[in-house]
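Only one structure is covered here, and it is reproduced in the block below.
Let's turn to chain A:
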Amino acid sequence: MKETFDVAIVGAGPAGISAACILAEAGIKTIVFERGEYPGAKNLSGAVLYGHNLAQVLPDYIERGCPVERNIVESRIWYLSKDGGYSIGYRDRIFAGERKFNAVTVGRAKFDRWFAEQARKKGALVVPATVVVDLLRNERGWVAGVVTGRADGEVQAKVTLFADGINSPLARKTGFRAEPKPEQVSLAVKECIELPAEVIDQRFNVGREEGVTAEILGEITEGMDGIAVLYTNRSSLSLAIGANLADFRDHKKKPYELIEQLKQHPMLAPLIAGGKSLEYIAHWLPEGGYDAIPKLYGDGYLIAGDSALLFNALHREGNNLAMASGKMAAEAIIEALKRDDCSRRGLAGYGDRLADSFVLKDMKKYRRFGKFRYEHKELYGPLPHLAGEAAREMLTVNGVSKKQKQKLIMQHLRQGKFGLLRLARLAWQGWRSVK
Partner candidate 1 sequence: MPKNSRGREIAEVIPDKCIGCQLCLAACPVDAIVMDKGVAKIDPEKCTGCGKCVDVCPVNSILFEKVRKKKKPVVAAGPVPVSEYGGVAVFIEIHQDKGAEVAWELVGKARELAEKLGTPVLGFLFGSNVEPVAREAIAYGCDTVYVMDNPLLQTYLPKVYGKALAEMCQQVKPEILLLGATPLGRDLASVVATVLGTGLTADCTGLDIDAQERLLLMTRPTFGGNIMATILCRNYRPQMSTVRPRVMRLPKKDLSRQGEIKPVAFVPPQDELPRIIEFIPRAAEIGGVDITRAPVLVVVGKGACNPQHMPMFEELAHLMGGAVACSRPVVESGLLPYVRQVGQTGRTVAPKIYIGVGVSGAVQHLVGMQGSEKIIAINTDRNAPMVQIADYALIGDYLKIVPELIKGFEARATGVKGAGA
Partner candidate 2 sequence: MHIVACIKQVPDTAQVKIDPETKTLIRTGVESICNPYDLVAVEAAVQLAEKYSGKVTVITMGPPQAESALRDCLALGAQQAILLSDRAFAGADTLATSYTLAQAINKINDADPVSLVLCGKQAIDGDTAQVGPGIATRLGYNQFTYVAEVIGLDPASNTITVRREIEGGSEVIEGKLPAVLTAELNLAAPRYASLPELVRSLRQEIKVWGARDVAALPEQVGLKGSPTMVREIFVPPARGGGQVFDTNEDKGNAVAGFLDTFFGKEQRLLEELLAKDGHAQE
């Protein structure tokens, strides 16, 4: 096609659209390509977004009718054995008041569509149902635009931003970034379970439009390095469980078996009882952490979001890093265009911004966390099992004295090769990996 653009963005997810909003606002001629029929197509899953990050891109997101499902007022962490589990949670009135929308759940199908519409209103061109199949390169080998699967489908652009997610056929074909290794990604399956809004209010003990998130660890991943999450949407629950892809491979486990088992767990079953499963999807999450991050920009291009493997494995914030990185990419592009230098050097502002921000700082802080988790599989098997046994022992009223019970628990621990010293070492290593 004859028309040229300043910026071509591949992917209309949170990263791509954040960038498009900022660029269009600055009057930069931007085209976004989305492979789905529309942004968010066939993505019924829910996600947690942070109001702060959203406001960085769209300060007036509430006035613009952002389709929020529920405002999160409580976060829970569960540590589960096969038959029971520990639960801690924190709820604060501040999250219903002055820090409202600190975190919210959204449905991705609705949110992505709405988000893309905001970019369009600001002047970006969002082209749906169009797959980017290749890259254009100029005589110096720089990325100079994209080739789509449509007739007359070449589009020249001064800068190209890749925001096409972790599972990118374009990356595979053009090699703009390396393919992640199995241990650098986790495979998650997600189910959306429909329940009436009033039932969710009751079961989670929240007011209308208020919600809860739970992060779930323990025996549920059957010894694999993984985690489950539960979010409340307006009239559905998002339940996801994932584990390291290499672990799935080595343990020969099927993801859908994990989620079916999880749904039977006594902590979860009453919360989802009577719900109707609306959708089941599987997707990859980048788990490689700081050390897996590819080269994030080069001559004529940048990479943002999941595509750049930006993911905070401890706080499960893929969408938020995507939005933040998309915004920073846009700011760097604006600078580069002003200087008329879209080379690697001209776009270096992206790397500086990321390094200076929570995005890379957090990932750096937790750089050893992934390795720690991956190497300490006892966190997902024997340990939660024993922890469960211990609590069960303590709480069972059977005439045995408490002192005798403590003895029994210590015996269990020793039998399970979890001497106090080992537990202390594990805690210390874990702490060090995230401190």
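Per the selection procedure, all candidates are chains of the complex that A comes from, given by their letters.
As a convention for this text, a contact is a pair of C-beta atoms (placed from the backbone, for glycine too) under 8 Å apart; a residue touches a chain by one contact, two chains touch by 3 or more; residues count from 1.
The structure displayed is predicted, hence computed values, not measured ones.
Visitor: Any copy counts here: identify which of 1 or 2 touches chain A within this complex.
Guide: For chain A, the touching partner among the candidates is 2.
Visitor: Could you please specify the touching residues of chain A with respect to candidate 2 in the complex?
Guide: Touching candidate 2 from chain A are residues 1-3, 31, 37, 42, 44, 125-127, 129-130, 148, 150-153, 155, 194, 276, 278-279.
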